[in-house]
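The other protein chains are all here in position, but one chain of the complex has been omitted.
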């Protein structure tokens, strides 16, 4: 019953196989290999345009490199209060960005609403050079609350951002989980709606350690290679990073894995709801947030269930409830859900 | 005939197996797994003392994190002119170190000699606060010239450094290749001689992407975890990084792989010498530097040999010679050496 | 009728004279002059202990250097939402601090309350290394709202901070204005209450461009000289910076100037109140915040009054009111106040 994170899951077998298959003979280092160029082509295909892509081993690296690339050191990056870049990356955006600033915005269901951004932006400009400069917006898709921005929501946010000259970044650590929920293409969910740079995650989806920064306008990617290298994020045996991505993106694997993870979250959510437990946010990706009675939480932990509690200020939960985050993945088994749900009966 | 680099080689089978074996079930992320604690224990064993260890995916990350940890932003880090940190990391030490400065020192055979360091240090101090502060020494073991510091050489350099309060870092991307040449223990080659922090490489030795920063005094490692995290170098599925290291360090594998690589370099060197070709530096690790006639270089390249040429200023090679760097690895086959050497006959 | 800022005022005559007097003959550069050592001694006297002091030309420099000195790049600095470091220094703390983060805390009357700090701190720790580390508290004395922390308030905040290992900085751009309101010594208002580093401002008080960073424990000032130099804040003709401070601190000048500024604020506040205008915050230093009818604001501006409006969200002003900030200084004339107040009659 491991619902701690999608990164506690193993590597999807097809991806592990790809690593093993790539382990034949010699290959040029640092991305000058066939796996890498193959991934680059595949990303162009998936996004239906020329893109520049840079593989890195972690999502934190992808986010921080992307943000530093689109925002100057005196720039302000707007993001949701609960976004990973604001809460869980130990200041990576600030470090890579030479001292840029994150401005955390509130928002229901883990999402920033266009009027909130607009109001925040109204506080910038007109006080140069004393105030930092509104520079970028970072959206998390799927969000940390397990919700999803609709394509028109992304477009609306990007419109607000673009009117003020901001670049827009998407943290897509769970990009596939979001995509398979929407009746939309990768292109529609990104550049066609105004996204400039994407952290395209594969690790949570089933890879070992593989993320891509996708810069939709290749012209804007100049010197990104240097930026990655000097951050220590250019792998020497790069073929093994690329092979993961190649396998992940081959055919529909990435979508299949994401559908599986999402389906498990749906199943879990439905069963918990049926028991009368209260979901805190809509389940739209592979995360289920549920208000658990403290006693039940203790019982579940004792029984070996693994998951994290989250701060719940502002959610007005009853005093005897805690906010549990249950994460599913491609590896989640129905059995595990069954056992977990059974433990929740008669709470 | 691939002698381009030890990072063009594949992953050693035992290490790949270990990755596959680690792929069973769930594991806590971010290093809170059994593989990681096992590696930490193993490193204490190998170095015969309590150490703090931090795994990262690249040597550039290991070096830059280590240097930033032992030198302040106004610090000068002394290193050899040809050191990787000075020539090949696109300013990673300067970036991680908040603008620290590398002072490149000349030195025969790719090594810094104690008097050279002493002379350089004489130029520091006494001009505070106008001048940057002598802060650290970084040694490369084995060196970029394929040579090796003897234990007493390391001790002598550290003594010079310590007298001036410098921290000492060892770039051990080819740590094992050096170690197996010396009649010395890992402890003798490092902290017992004065090394404070080590970049302990496994990637060139046969791993997929695995390096460790070893801080010999655990007290000095405070906040290194934060430093690594905010650089994006804490892997979420950390067990796969640790599993590589665990396999690499299990029994004598790491030493066996290094001995194999070194033996191949010896063999290549002996055969080239026998043909009358001139080695430029002593072959003490897994790198062979040879002065090739331009025509032979062309012939070899045409025949499919893969290797890099290096700048040769200061070496006084005849005008018709180029400096070729031939790197062997655990994967190098005797056949390849044979073919290469045969092509060199009658040059 | 200039109430725009205390930095629109001229230089106090005694300070200008001191600059002129210092202009005789040669003096060693970079602080190796008698004026500088005199100021250092005088600061020890004023603070009743050995201190280390570093003069710089701007308050932004003083704040950013001080914060970078007491907080690491992965550190969080707690400060009031309206603090100058958060709103008006274009990211100087983040830049000097290598990407540190300001956590802005709300607080009535421009002041942080100990429980607010305590609550904020409760959100830190326990999530290492993913979260930035609570590292420092910065208090503004007098605050941007023109209010003053009492000595026991400072002590209470420092106690909360110290329990968590935080360093404490005081932004004393208006240090003298605060001090003369309190029945307290400079020592009591700072290190005896727990302050580690002080930005001691003279510019707003009557100097041309002179601020001091005072580090109360001289041991902790190591390499501050290098930090200042590499930020470009070590003046070559340093005697002229020191001469300003020497004159400012000679006898009671600094206190006299501050009393004058404060008295003018009192006078202005009393007269505006008498007219029925509403003061928004208590007037405790040299700033008066008043809710002006828009029509009156227009009338005053037309008549040549100079002052700034401030955002007033959260203050629940009537819709037809704006929040005006009126700043007095040592140079404010009673006539100006008279004219301003007369314009306000029958608003």
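Residue numbering begins at 1 within each chain, and the chains themselves are lettered A, B and C in the order written.
Here is the rule we use: contacts are C-beta pairs under 8 Å (C-beta built on N, C-alpha and C of every residue); 3 or more make two chains touch, one makes a residue touch a chain.
Source: prediction; values computed, not measured.
K.L.:
Considering the complete complex, identify which of C:11, C:134 or C:189 is in touch with the unshown chain.
P.N.:
Residue touching the absent chain, from the options given: C:11.
K.L.:
For the chain that's not shown, point to the residue among A:35, A:74, A:200 or A:245 touching it.
P.N.:
A:74
K.L.:
If the hidden chain were put back, which of B:79, B:105, B:132 or B:212 would touch it?
P.N.:
B:132
K.L.:
Among the options B:13, B:115, B:165 or B:311, which residue touches the chain absent from this view?
P.N.:
The one listed residue touching the chain not shown is B:311.
K.L.:
Would you write out the residues of chain B that touch the absent chain, in ascending order?
P.N.:
On the side of chain B, residues 73-74, 87-91, 94-102, 123, 127, 129-132, 311 touch the unshown chain.
K.L.:
Would you write out the residues of chain C that touch the absent chain, in ascending order?
P.N.:
Within chain C, the residues touching the omitted chain are 2, 4-5, 7-11, 16, 19-20, 23-29, 56-62, 64-65, 89-92, 94-96, 203-204, 208-209, 226, 229-237, 240-241, 306, 331.
K.L.:
Of the residues in chain A, which ones touch the absent chain?
P.N.:
Where chain A meets the chain not shown: residues 30, 72-74, 98-99, 128-130, 132-133, 223, 225-230, 234.
The rule is simple: only the chains that are shown with their structure count from here on.
K.L.:
Go ahead and note the Å separation of the Cα centroids belonging to chain B and chain C.
P.N.:
Taking the mean C-alpha position of each chain, the two centres sit 50 Å apart.
K.L.:
Compute the distance, rounded to whole Å, between the mean C-alpha positions of chain A and chain B.
P.N.:
That pair's centroid distance is 34 Å.
K.L.:
Where the CA atoms of chain A average out and where those of chain C average out, how many Å apart are those spots?
P.N.:
Measuring from centre to centre gives 42 Å for this pair.
K.L.:
Mind pulling the chain C residues that touch 2 or more other chains?
P.N.:
73-74, 98-99, 129-130, 132
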